[in-house]
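Note sheet for the following structure.
Missing here is one protein chain; the remaining ones are kept as they sit in the complex.
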Amino acid sequence: MSTLIRTVKLKKYFPVTGGVLKRKIAEVKAVDEVNISIKHGECFGVVGESGCGKTTLGKTIIRLLKPNGGSIFFDAPDDVLEEVDKLADSDPKSERLKELRKQYDLSTFKGRKLRPFRSKMQIVYQDPTTSLDPRMLVKDIVGEPLVVQKLVKRGEVRDRVIEMLRKVGLTDKQLYRFPHEFSGGQRQRIAVARALIVNPKFVILDEPTSSVDVSVRAQLLNLFTALQKDLGLTYLFISHDLSVVECISHRVAVMYLGKIVELAQTEELYENPHHPYALALLSAIPIPDPTLKRQKIMLSGEVPSPINPPHGCRFHPRCPKVMDICSKEEPALEDLGNGHFVACHLY
Amino acid sequence: MPSWKEMRFTFGRIKQSPVSVIGFAIIVFYVLIALLAPILASPSPNSDPYMIPQESFIFMPNPPSATHIFGTTENQYDLWYGCIWGTRTAFRIGIMVVVSSLAIGLLIGCISGYYGGIVDELMMRFTDIIFAFPGLVLAMALYMALPDKITVFNFGGFGWTVTLMALDKVLIALILVGWPSYTRVIRGEILRVRTEDYIEAAKASGCSDFRVMVKHVIPNSIYPIVIMSSLDIGGIVLTAAAMSFLGIGAPKGYADWGQLISLSRNWIFGDMNNPLAFWHVFLIPGIFIFIFVLGWNLLGDAFRDILDPTIRRR
Partner (left out) sequence: MVNLLEIENLVLKFYTYEGEVEALDEVSLYLREGETLGVVGETGCGKSVTALSTLVLVPSPGRIEAGHIFFKSKSEQVDMLSQNESVLRKIRGKDISMIFQEPRVYLNPVYTVLDQISEVYVHHRMKEFCQKAIVDIDNEIKSKKTSRLLRFEKSMFNEILKNPRSPTIKIVSKIPFLNRHRRRLKRMLRREVVGILKAMEIADPERVVDMYPHELSGGMAQRVVIAMALACNPTLLIADEPTTNLDVTVQLQILNLIKNLKDKFGSSVLYITHDMGVVADLCQRVAVMYAGSVCEVADVIEIFKNPLHPYTKGLLESIPLPGKSYKSIAGTVPSLINPPKGCRFHDRCLFALDICTTVKPKMVEATKDHFVQCHLFGDVSK
């Protein structure tokens, strides 16, 4: 399967202004040199707690935010990617590299050039209450991407909207209603319909089940799986709920303070986690079985602020298996085989 | 249709509070008076209907009588005629000033709030300058400064010159003094709405900045402005009346409530024996102004209670 998204050393920093003249005094390193590659038709899960940068990563990949460094290759053929890798290692300043980047690297695109990509990449937000314009009718909300992208003629917009609503489980009787007249789960479906109506290739699902009830969560997950098969979508599924990610993703990456600490196939990660943070995270999931008494790993302290991440391995102040080297040197992502990567000095 | 459902809900809420019903009724009453002005007080033919007819030129006002229902004021201007046609003038001034200020405020506030940065800073400092002056004083100064004729363009003989009547000058002065407050309010609302998720979602769908502003940001920030405008119409009429009282504004004999009160200046304390001898001269136009402003204020309060999104039953 070919790669749909490849990020190389992707960086997104937010400036912190202070002082009278509002100069930049520090930077929030939200996403710090992240390399991932997502294949066509895959559901790639990203887990982590608040402040780890997963939402920022998603938004930077689809260029709602401008990256401060690194590249994003969208739907580049495999040979191009190989060439880019080779050139980056051997001759980073070559003209050919610049040419290839101009053609395929989303991080160099601006404004007008990004327009056609907007219909290929979409996002479903976490909170359906705030992500739908409260003053617009459902038919306008779902139809707007079509109208803006000028993908179909005016007369056809309504039909496409009805078709999309049916696909997500709503009826055309609900066309002329406002978002506040629906429940949370239904609003999320409207958001999904809006995202999918332009037939994107890549959809970012930013914690889509966090704001809805438990029983609705299952319905939404079923819907996502069905739509992925039906429309051949590729997902980036962001969540802090590990059980939900496990059910729907093929591969999972664990993020902490802007860096990926572990990446593996889903079953592999959940059965055989290596990184101490991943271990702690997995042991902290409350299991609905009162007879199961697990040894829970308690981490000390709280997540530090991403403005001043700790030196060396970012997790070392809280790590139960910390060693001397951890505070000095940052571990790189090592390949443990079978597509399982860990960034930890223990390995 | 859903927008009708929305309107019916809004009217239902209006009906619930007696204060808003009264406000609404007052405004409807004045609208009827303004519309029926030619019938209620027929103008004399061959003259500008806005000039109050004078039967004679006696200096002292006459109390209400059979021929002059409200009596006459100084120089025998008919009060009935003046009050009825003055309603039209009041609506003209109020609505024109508010709509124009709103338009300017929307334009500048939108650009300022949406784009931020240096543009925002410059605009806001400019509005600060205008806020530094007391409104009435600045309006009067602008009135004095505005020329009588403005030449829009002149290409050697072929041109377009606009003549400003006194009332036009008042309108322009009030607009120039009034737009900063609208800009401020609109900018504040846009700053609040700009960071919402659905704006970002619209951008993710590929909407241009213009479309986002017009279709998403403005409809969601419009309610405080609606409230502010309805409260403001009353205020503008009061300011215009104050300016007329001070002698600036409509020419003598124009059907304008402020004018009528200005004409009553000499008669407020009446005779030596009877201080309230000429009560009709200032009280009747005063009541008209008072109830007009009250109506708009009540309506504005009612709008605020109804349209406040936190109280609305969403």
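When the chains are written out, they are named A and B in that same order, and each has its own residue count from 1.
As a working rule, a residue touches a chain if its C-beta (ideal position, glycine included) is under 8 Å from a C-beta of that chain, and two chains touch if they have at least 3 such contacts.
All values reported here derive from a predicted model rather than from experimental measurement.
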Residue of A:Ser215, A:Gln295 or A:Asn338 in touch with the missing chain, whole complex considered: A:Ser215
Option touching the unshown chain, where A:Asp79, A:Glu95 or A:Asp289 are the choices: A:Asp289
Chain not shown: contacting residue from A:Glu42, A:Asp105, A:Asp127 or A:Glu246: A:Glu246
From A:Glu49, A:Glu83, A:Glu268 or A:Glu334, residue that would touch the chain that is not displayed: A:Glu49
In chain A, positions touching the absent partner: 49-50, 183-186, 213-219, 221-222, 240-244, 246-247, 270, 280-281, 284-292, 296, 298-299, 301-303
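Here, only the chains that are shown with their structure count from here on.
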Rounded Å distance, chain A centre to chain B centre (Cα mean): 52
Footprint of chain A on chain B - complex, ascending: 1-2, 196-198, 200-208, 211, 215-216, 219-220, 314
Parts of chain A lying in touch with chain B, wherever the complex brings them together: 62, 64, 115, 118-119, 122-123, 125, 127, 130-137, 144-145, 148-149, 176-178, 180, 191, 194, 198
